[in-house]
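A single protein chain has been omitted; all remaining protein chains appear in their positions.
Labels for the chains are A, B and C, by order of writing; each one numbers its residues from 1.
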Amino acid sequence: MHAVFRPPVNWRHRRFRYKLVVWRCLNCGAVHHYATSICRRCRSNRIDEDKLPDRARLITYTVVKNPPIAFEKQAPYIVGLVEFEDGTKLVAGITDCDPEELKPGTELERVVRKIAEDGESGLIVYGYKFRPAITRGR
Amino acid sequence: MHAVFRPPVNWRHRRFRYKLVVWRCLNCGAVHHYATSICRRCRSNRIDEDKLPDRARLITYTVVKNPPIAFEKQAPYIVGLVEFEDGTKLVAGITDCDPEELKPGTELERVVRKIAEDGESGLIVYGYKFRPAITRGR
Amino acid sequence: MRKVYIVGASLLKVDEQWGHSIDSLVSQVVDGLAEVRPWKIDSIYVANALGEILQNQANLGAIVAEDIGLAGVPALRVEAGGASGAAALVSGYQAILSGLADTVLVIGVEKLSDATPEEAVFLPSLSERYDLVGFQGVTESALAAMMYRMYLERYELPQEMVAQFPVIMHEHASRAPHAQYQFKTTLDNVLSSPVVSPPLRRLETTAPADGAAALILSSSDALPTIQHEQVVELAGAASSTDIVFPFDREDPLKLSAATRAFFEALARAGLSREQVKVLEIHDSYSILANLILESIGYSEEGASGVDAKNGMFDYGGKVVINAFGGLKARGHPLGATGVYQAAEIFLQLTGRAGACQVDGAKYGAMISLSGLGSAAYALVMKEG
Partner (left out) sequence: MRKVYIVGASLLKVDEQWGHSIDSLVSQVVDGLAEVRPWKIDSIYVANALGEILQNQANLGAIVAEDIGLAGVPALRVEAGGASGAAALVSGYQAILSGLADTVLVIGVEKLSDATPEEAVFLPSLSERYDLVGFQGVTESALAAMMYRMYLERYELPQEMVAQFPVIMHEHASRAPHAQYQFKTTLDNVLSSPVVSPPLRRLETTAPADGAAALILSSSDALPTIQHEQVVELAGAASSTDIVFPFDREDPLKLSAATRAFFEALARAGLSREQVKVLEIHDSYSILANLILESIGYSEEGASGVDAKNGMFDYGGKVVINAFGGLKARGHPLGATGVYQAAEIFLQLTGRAGACQVDGAKYGAMISLSGLGSAAYALVMKEG
């Protein structure tokens, strides 16, 4: 089977995956999940590091019933489209709840969880997921 | 790591890998290691199954010191370029000998051996190799 | 500007071809082009998406050239995910227009049956942004499911308005000998098939498929020297890209790359949408049928379901979509799919579509997508 997780890749993206550190265009506000010299929206070079907020709203969601490689043990699992205050959207695993508890607009907060486990190599990958907000404030 | 061996592929090529069954062009003699409708040399459609002889001559060889995936346990190993009576050439593992015993022209015979072992899945692949001829005749 | 013609087409039944390698499939499909003579090819374009992963085989330009007895001829692999086949066709069209080639062979080939079930779920993610989407376990079908849900909610539609498309596709494929799934189905069957990701059901998606299709293109200059049956003019071709993550687009329910590519290709061909009577669309997920038909103006937003229900996209309607069953039922051998679409239009416009024939079709078009619309290719063809 194909290798989906590689240590150098996990290392490269660690700050994004653990803390949602991003690169934001100072000209148009567009967010990049990778270090960049050029904005993917407006081609500006004025890019700076930023961090997405710890809270977001759910826009919509679904459930993955047939898992891809390295997600066999997790299935079925909820994945959702979330939106931050600045309008940035991400997809992510939604955890600590049942699908019935979710609806558009549900307040979510970021947690760090096990994302997947490469069965053959035993490599475990951690990163951001979201759960219904239980702490206060936004 | 990348998956180099897959059961359906091994099954598909089993007759070639175990017995050197090939598809020969009846027009120009070219040999194909896969079932074909068209000759890769002369575009003739007159193709029939054939089997390469059990004996071949060594043209040249080398040793693989840095193994690729699934060959870690075998390294270092000898690989050679062999030529059959009809002029068909193949590369293959050369087994049951030391490099010093080999020279251009060495008579070889086909054996079936373990070719590789996919460390993570444990899948073992068998197929043709060649060794210096110890049985008589050609 | 010189013209480009399709002078021959060949396709294999889409199937799980356990006994055949890529080399085998290529040799078989090219054997089907025997009616075109002489065999003088200036350039070869090979479309394939996943051979590097599934068959450990890159460099398919050179590999395929030799497989078909044309070692020496320039040959190249192009990849644009599920639109690889269409991308290879556009490349071949350009090669002829450049004057550097007079005859071009375009081959699409893909063998997905070598994948494990988990890989088959995983591999479509490669066309999305892996570091943003795939690594989170968000499969391409999960993205499609969220677009689907958003569509039903925005236009307040019952699921039937999307889920009926697979029923039409299977009906068409039941008459197509080269289709992967020749059984008919019903809306009830579709809606009671296993859930992949709600609301998306199994019968609204595709399954692993192997296939190969091939076309020979010729310049108008070279056409008199080639012995062939009928020809079709490749009158326009265009492509465009879009923001890759669908929910980053201004409107996730508008496939703007498809819009741009389709109207540019039509304009190059000097045709209006109304003249097109056979249309191949990229329905890798049922919802994409709706979104494509609305993005290229055949239906108002949210209205493609009603239009389909009224027969607008079927025999006797304004345009027949996916007359051989489309990706859903003819099958979706990823990198080969675009070449299948073009070969099917060729069959239609030369009157060789058999039980799938759309009568009186003089013009045909196709839309092919990579991912969920991150790239779109459109080709427009005219009766020769």
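Everything that follows uses one rule, which is that a residue touches a chain if its C-beta (ideal position, glycine included) is under 8 Å from a C-beta of that chain, and two chains touch if they have at least 3 such contacts.
Keep in mind that what you see is a predicted model, and the values were worked out from it rather than measured.
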item: Contact list for the unshown chain, restricted to visible chains; value: A, B, C
item: Hidden partner chain, touching residue among C:203, C:222 or C:375; value: C:375
item: Sole residue of B:25, B:39, B:52 or B:90 that reaches the chain not shown, by the stated touch rule; value: B:90
item: Contacts of chain B with the absent chain, listed as residue ranges; value: 1-2, 4-5, 9, 13, 17, 33-34, 59-72, 74, 77, 79, 81, 89-93, 115-116, 125, 127, 129
item: Touch residues of chain C, complete complex, unshown partner; value: 1, 21, 23, 49-50, 52-53, 55-63, 65-66, 70-81, 87, 90-91, 94-100, 125-131, 134-135, 238-244, 256-257, 260, 370-371, 374-375
item: Where the unshown chain meets chain A, residue by residue; value: 2, 4, 6, 8-9, 11-13, 32, 34-43, 45
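FYI, only the chains that are shown with their structure count from here on.
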item: Inter-chain centre distance, chain B versus chain C - centres from mean C-alpha coordinates, in Å; value: 38
item: Distance between chain centroids, defined by C-alpha means - chain A, chain C (Å); value: 32
item: Multi-chain contact sites of chain B, meaning residues that touch two or more partners; value: 2
item: Touching two or more other chains - residues of chain C; value: 53
